[in-house]
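For this view, one protein chain was removed and the others were kept in their places.
Chains: A, B, C, D and E, in written order; residue numbering restarts at 1 for each.
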Amino acid sequence: MEENQKRLEEKIGKVPEIFKELKETDPDLYARVMGLDQMIWADGALSRQTKKIIAIAIAASLRDEHAVRAQMAGAGKLGVAKEEIEEGLRVAFLLAGMPAYVYGKTALEEYLGDRPRK
Amino acid sequence: MEENQKRLEEKIGKVPEIFKELKETDPDLYARVMGLDQMIWADGALSRQTKKIIAIAIAASLRDEHAVRAQMAGAGKLGVAKEEIEEGLRVAFLLAGMPAYVYGKTALEEYLGDRPRK
Amino acid sequence: MEENQKRLEEKIGKVPEIFKELKETDPDLYARVMGLDQMIWADGALSRQTKKIIAIAIAASLRDEHAVRAQMAGAGKLGVAKEEIEEGLRVAFLLAGMPAYVYGKTALEEYLGDRPRK
Amino acid sequence: MEENQKRLEEKIGKVPEIFKELKETDPDLYARVMGLDQMIWADGALSRQTKKIIAIAIAASLRDEHAVRAQMAGAGKLGVAKEEIEEGLRVAFLLAGMPAYVYGKTALEEYLGDRPRK
Amino acid sequence: MEENQKRLEEKIGKVPEIFKELKETDPDLYARVMGLDQMIWADGALSRQTKKIIAIAIAASLRDEHAVRAQMAGAGKLGVAKEEIEEGLRVAFLLAGMPAYVYGKTALEEYLGDRPRK
Partner (left out) sequence: MEENQKRLEEKIGKVPEIFKELKETDPDLYARVMGLDQMIWADGALSRQTKKIIAIAIAASLRDEHAVRAQMAGAGKLGVAKEEIEEGLRVAFLLAGMPAYVYGKTALEEYLGDRPRK
């Protein structure tokens, strides 16, 4: 797992870098974006885990390879079960086509492939 | 609520009609599509309710007005709470922009607007 | 059929209007766009009819309701068979999700619904 | 012009309603979203007007009819010239296809159609 | 050609792997997906070859690099002519923008580049 996490962090490492740059050039906008971000991901009527599953399904539906990876990494850290992500991706299949499923599953195997099924 | 459901069924009534037509012209394909559909929506690692929230978030992200409505109607029948759909739409906001949220919220108010918050 | 064609022309009537406006304000751009348009639709390695089927499948996949209708009208005029469009929309189902199929079929029934199957 | 603005406000009136509802149910999120919104639209390296042109081009490229209308209304209020919006839509044509141009031009004529060209 | 096919299979090799995994973890869903897949691609009112051209045009329009490659490989095996795919991509240009054409042509040259034009 750790090996995968490291590879992932290299791959999506650009995201924190981008926001680090924003923090320097426009700290006010940075603060607002981060505040909104935290508020949206916080536990509420839906858990953080469920929100990550939704995010992965959206990203896969949009064929957004970077967002799929970033959200998959987040899901991995929060301990979301592979089966749950997989079922979310099936909904993406129905709503956005077989390639949406393939995008999501590819990242699922890449990052959580060594995690035992529940 | 019943009033809303009726209006909804008029609006998304085309979907059942389309599949009715398919049933007549190609019953074999119809059976396969329906079988896959049922399998994907069934309770599993995720509940039917959670799957509807995911579907609404995907449809809103794709600016797919028809799918938003169809899934919202389904969510209404399954008794999904407004707050849960709303939080799913916030994830769509972050991943797919403010208009995705607007698409979803518009349908949410249209179909579940008279449902009391939890 | 004629009834449908008339309704359609009302619905997609904005498209010719837009290009009429362009013709007046920028005749040079208009000429180039129209020239490219004609060249792309002309019979070649693929027939005009096949190109319309492709265009409908793309438009449905993009949930582009206006383009679906405009292309469906064009397909109607060229005498494309309902079955051919329907099979093109199945490919859209697989590549872009069930709602893509629904978008296309809705327009297919709306404009070519009274045409007998081959 | 006023007549158009009124029609527009009816059409996009749902957007303010949605945010009014959010203000009541979650004032904190509302405040953050509005704060971010204002910051993004403010004059900076690009003027408010240029930002509206960009927003219209994006919305048209995404076939996002609601966002096209909402942004077009905003552009109208800020006095953006028709020619500028039109040239932005040509870029959308090149990057996202002829229907993107049609979506944008339809809304342009609908809301700014009675405004004299510069 | 064989050289290209081999490179391709490496690149899109993840797709069969994903479905192999699905076959093990959920053989019932796998059987349904594969059954639907075969039914959609079968010769009918449109030939298998025409369906591949449609699929490539859709995938290019969605900027779906993986699906473009997977469908291009399938088209190569079915002996679809380069000119036909190229004309399908021109329709994608018109409906979804110049980059859609670029996505498709890049894959076309990559996989069928050494195939003589008809």
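Here, a residue touches a chain if its C-beta (ideal position, glycine included) is under 8 Å from a C-beta of that chain, and two chains touch if they have at least 3 such contacts.
Since the structure is predicted, the reported quantities are computational estimates derived from the model, not experimental observations.
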Output for the hidden chain's shown neighbours is A, B, C, D, E
Missing-chain contact, candidates D:E17, D:E83 or D:D114, resolves to D:E83
Sort through D:L29, D:A55 or D:V102 and give me the one touching the missing partner chain. D:A55
Across the whole complex, the chain not displayed is touched by chain E residues 63, 86, 90, 98-99, 101-103, 105-106, 109, 117
Against the hidden chain, chain B presents residues 61, 93-100
Chain C residues that touch the omitted chain in the full complex: 28-29, 32-33, 35-36, 39-40
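By our rule, only the chains that are shown with their structure count from here on.
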Starting from the Cα centroid of chain D, hunt down the chain whose centroid lies farthest away. E
Report the inter-centroid distance (CA atoms only) between chain A and chain C in whole Å. 37
Two or more partner chains touched - positions in chain C: 37, 59, 61-64, 67, 86, 90, 93-96, 98-99
